[in-house]
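Omission of a single protein chain aside, the complex is shown with its protein chains in their original locations.
Note that the chains are named A and B in the order they appear, and that numbering of residues resets to 1 at the start of each chain.
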Amino acid sequence: MNLMTHLPVLIVVVPLLSAALCVLFNNRKSAWLITLLASFFCFYASINLIQIVQEVDVIIYSVGGWEAPLGIELRIDALNALMLLVLSGSAVLVSIYALKSVEKEIPVQNQVLFYTALLLVKAGLIGICVTGDAFNIFVFLEISSISTYALISLGHDRRALHASYQYLIMGTIGATFILIGIGFMYVMTGTLNIQDLSQRLPVVADTSAIRAAFAFLTIGVGIKAAMLPLHQWLPNAYAYSPSVVSTFLAATATKVAIYVLIRFQLSLFGIEFSLLQMPFNKILMILGTIGILGGSVSAIYQSNVKRMLAYSSVAQIGYILLAIGLASEPGFTAALLHIFNHALMKGTLFMALGLIAFRFASTELSVMSGIGKTMPLTMAAFLIGGLSLIGVPGTAGFISKWYLVTALLDASLWPLALVILIASVLTLIYIGRVIEVAYFQPAPEGITQQKVPKSMLVALWIFALSNIYFGLYSDISLGISSLAVNQLMGVTP
Amino acid sequence: MSIELLYILILIIPLITAVGVLLCHNKPDIRETVTIIGGISLLFVVANLALTYDFKEPVTLTLLEPFAGLSLALRLEPLGLVFALVAGFLWPVTSLYAIGYMRAHHEQNQTRFYTAFAISIFATMAIALSANLLTLFLAYEMLTLFTLPLVTHAGTDAARRAGWTYLGILMTTSIGFLLLAIIWTWSLTGTLEFTSGGILAGKAEPAILGGLLVLFVFGTGKAALMPFHRWLPAAMVAPTPVSALLHAVAVVKAGVFTIMKVAVYIFGIDLIGELDSAYWLSMLAGFTIISASIIAMNKDNLKARLAYSTISQLSYIILAAMLGVASGVMAGSLHIAMHAFAKITLFFCAGAILVSAHKTKVSELDGIGRTMPITMLAFLLASLSIVGLPPLGGSWSKWLLLQATMDAHNMVLLMVLLISSLLNLFYLVGIPLRAFFAKPVDPNYSLGIKEAPTFSLIAILITTAGCLVFFFLVNPAWNLVEQILP
Partner (left out) sequence: MNEILGHFNYGIVILLMMMGLYIVIASSNLIKKLIGISVFQVSVFILYITFGKITGGNPPIIVDNVDVYSNPLPHVLILTAIVVGVATTSVGLALIVRIREAYGSTDEDDINDIDKNDNFYLKNRSTT
């Protein structure tokens, strides 16, 4: 038995089993170690998978040797590989970061369970991104969501509990909607395999059942992706969850939901049906634009920096939706690039905030005065992340913004291009507020140089530097994105 | 030395200087020696480049290529050399001046000041050497960010507010308009390289190209064309050496330099001549010239008056670029250099008056010429250069500008320039005259006022000499700007 051929399934199974191991060991140090090792394994696996996808072809793996459509098939094309890279990459960094952060923020008796839940979230999210089966997507989505609810509720502010509860209600409605949608598709075609579905759906596409399925799926995924106006759960959930969780969620969770959206809309229904026939492209563009402006403006008025970044995430999701709404090759490329790059910048920003929370037990703007002097390394990384978010050349954010604006201009939508750039200015304002307080206001009396754990700083800086690296050398991110777009456009009839 | 190495040296010397300044932060003498040495070696390298470079065989150095066809690259061309020479020459001079000024004025955070200053010069040099719009844009944004700590140097509430105005206007225009214009250009032509003769001709409808030009010109907020000029007076809260080098030379010239480059190498001068929007932009520049002069007349604060004068002078160059005639481009490029020397002298004098006499208002300067004769004489000469009277450098560029408006058959702008010269005469030359000939109101006025600090005085003399020398030795500069349009 060659281990390499089983990588597609191992990348899900390893974190899943590690979660069980964590509980068995019931020791927080070893739980952390298991998490770290599992994350490294996933990262290693995803790099390998990407190479195979790029050099050979789409990977198809039949679980248990049962061929699709009878058996469950794991299918990894370039889009999946890209998502896996984002997921496992952030998972590694978050795991390194977790050791000290969890020690500080999570009560001792809960730490083992925290790592268990974290691994389950990873397994669930990775599962979504490898499976070629529509119902599996629902199951993995729920595995990750339920663990996420538990993780968010561990935030030290009691509002975390309520935020988690609200997310649970919204998330469950969303997941159930997805379930209904999958049910309708199954009834009309008799299959759950995505490849198979995409062949059979066009025949029955013009029926009310399929249209209903489309609507249910879209709303369901829209809730998970925090698409405006279904975003209300997100700001609280991000703001009050523990730093490790908010970092990981911000870098990955909504992206995976968007992946599901892309998968359903493009691979399943096809561009023709979902974007053009259903006028979903216009809806996406309008919602995306409102999301960009609304999210950015709301972010400006937040006094809690974590909440501010959460609203900024709503805006960034708007960018991605807008790009998908263009229904053109450059548009999809921009969307995928932004999924990748946004994970980098939000990861950096939330990690930096986690370090601040580590020292001051708060992420209110008011505690951050003079922090540029007392925590110079942390704030420098925050600055890099912020510049990337604004889209300054030389950072990853610039690349995706460039592609997005080019795509908009290609479609002669220059007013929207202007909106994007104005939103960049809004971003500048809310990042600028933090920078001003941190660098230009004096630190309160008695606060001197703050020590922070090395491991957290290392993880933070890897994130920060990758913002610059992928801003200067976009071969990797761009290569996979355009390959993914080619496959998406080729698959669709 | 190979040209590529010189490019690298030009960019790296300011950075090394910045690091050196940081390392010597508790030894002021060594720290300032480092700045001066950095400045002089930069000047040496730029001069070396100017002598060895052959514009017929341009050398491109590609630093990075984030994605295909879009790179960060350096290439020298005549316009860039003018800018690099001016900035490279004035940096060591300003450093010299700053030593006298900062010490006499007991400024705080001097290390941060010198570091940010050196990095700003790095960004300026990157602008001068940029081979394409992307490099230019990146360096342009860096310049905004690195000069921000200099603007907010005082750390007071007023300085912070000014910092927000500064950042807000410059960033909003550059990201909102300039970046949009750049990406639009990319999407129309598939390249951003500065190419002789332009890249946009025939690529789109004239209406679209006209709109693009408007985006470029308004997007370059550093050029301070009305209505995006508010940041420049706001930036005057910075220490005087900053106002002198950055807000009379490096930053604002980076703005007009960008417009010139776009006009010459992106649109091409012939295309500019055909666009209606270029005509209206040149009219707007004319309006800016006159109205900024009128505002300047009503400003009692000396630095504010100089700032509005700068706004007016910058629009000379925008106007020259928008005329769409070859003589306009040459006049504009020459004016970049001439105005730089004159305006930096004026700011030096304003700073000298501040540290020696603690005066900031024009109305308080009556009779100061008796105690600060050298400073005020320099002020007089520099003002005359700005007005454009011989025997000073400014007369050449003014003369060429007038000729360019005639070439473009634009009598309105010809009148604007003449009226503006008259206004200059009133609000600038009047100051030294009253300083020498008017009687101070207070009989004890002269008590306690002495000539500027020695270091500063040397710097003032150097730049004043520059204004004079340029009148007699204008040939090298002329030969250089002639090569912009082969």
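Methods note: a contact is a pair of C-beta atoms (placed from the backbone, for glycine too) under 8 Å apart; a residue touches a chain by one contact, two chains touch by 3 or more.
Here the structure is a predicted model, which is why all the values come from computation and not from measurement.
When you scan A:Leu168, A:Ala250, A:Val437 or A:Leu478 for touch with the missing chain, the hit is A:Leu168.
Within the full complex, the residue among A:Ser88, A:Ser153 or A:Asn281 touching the omitted chain is A:Ser153. Among A:Phe25, A:Phe135 or A:Phe440, only A:Phe135 touches the chain left out of the display. Counting the whole complex, the residues of subunit A in touch with the unshown chain are 107, 110, 135, 138-139, 142, 146, 149-150, 153-154, 156-162, 164-165, 168-169, 172-173, 175-176, 179-180, 183, 186-187, 304, 361-362, 364.
Everything below uses one rule, namely that only the chains that are shown with their structure count from here on.
One inter-chain figure worth recording: subunit A and subunit B are separated by 45 Å, centre to centre, where each centre is the mean of the chain's CA atoms. Those residues of subunit A lying in contact with subunit B across their complex are 390-394, 399, 402, 405-406, 409-410, 414, 417-418, 421-422, 424-425, 428-429, 432, 436, 440, 471-475, 478. Residues 64, 66-67, 70, 134, 137-138, 141, 152, 155, 160, 163-164, 167-168, 171-172, 175-177, 179-180, 183-184, 186-187 of subunit B are the ones touching subunit A in the complex.
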